[in-house]
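My questions will all concern the structure given below.
A protein chain is absent from this complex, but the other protein chains hold their places.
Let's turn to chain A:
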């Protein structure tokens, strides 16, 4: 099975990338190639969940593939497997866990990128979520992306090539690969094949995930995620009286907080423990006191990182809920207009019909707007509880 198998429903992108990989292999072998087939910097854009980072990794694997003969990206050689597993020596993957990627991180990365590849093929740097680069970080990266050393390739991933996501200067130095929303059938297929999900469940998950592959997998494998989605989608019709606002807003916020805690709790504890041990805590004998002297500062730094991660998890989880809500209001509008298009939440069609019968199109749009502005507000660092309560109030009022 080739490395492209996991790049779901993107035949055009795979076509371009595999051509580039062939050209790259020729470059390495010193054969003449079509000029422009291979480039030193790529920007993968596409809607959330369309598999940007998967595509970038598959491309990286194809570049590093060492299989003799045949198309690049066999998926079986040591290079392909290590790249996909994230352990290849010449592939750096930057995955921001906090809210942004700092300039210090990027400067270190630029230095790494200047090295020659150890395997003699390509030195590859993958930046997932390049939209989280701060302005300074993007500028630090700029020079390296523009003229990297001979065998260095930058693969950046971002939701879109809009200046809000990726600065124009970075974008203009990259070749853009636009991924599209993968079709539901392709998602269901990959869920069945890769994750061994029951066909019926896979079909359902693919239909409600809004084209987000990761979300589809989560929904099909995690009972709690399904329950959370149910409780979020129950909100629009549960807002009958003014007094329904606060309990419903509370449900949303509490669920996000709980997720942030459960997702990070055990990891935080083990990280703290490991750092304490590394700083010499619990040691006995001569010199232990002086060894632990700098520990407090390092621990504080770790706590700061963990807090940033928790905020990110909480925001991501709230954002997911808001996207589901947005889908529902869109469904109401679609139902109201009588258009024959697929719904975002086909399993909630009855609710959408009920809502369409009682709300006007204007009030539905206003509700949709409220959800959108709440997403913006969360981006702008508004306290989640305040933003969510204001949104639910608007949802109730219509």
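Just so we're on the same page, contacts are C-beta pairs under 8 Å (C-beta built on N, C-alpha and C of every residue); 3 or more make two chains touch, one makes a residue touch a chain; residues count from 1.
To be clear about the criterion, contacts and distances are computed from a predicted model.
Visitor: Tell me the UniProt name of the left-out chain, picking from "NADH-quinone oxidoreductase subunit F", "Aspartyl/glutamyl-tRNA(Asn/Gln) amidotransferase subunit B", "LiaF transmembrane domain-containing protein" or "DNA-directed DNA polymerase".
Guide: Missing chain, UniProt protein name: "DNA-directed DNA polymerase".
Visitor: Which of these touches the unseen chain: A:143, A:162, A:175 or A:383?
Guide: A:383
Visitor: For chain A, enumerate the residues touching the unshown chain of the complex.
Guide: Contact residues on chain A toward the absent chain are 241-243, 245-246, 377, 380-383, 386-387, 389-391, 393-394, 396-397.
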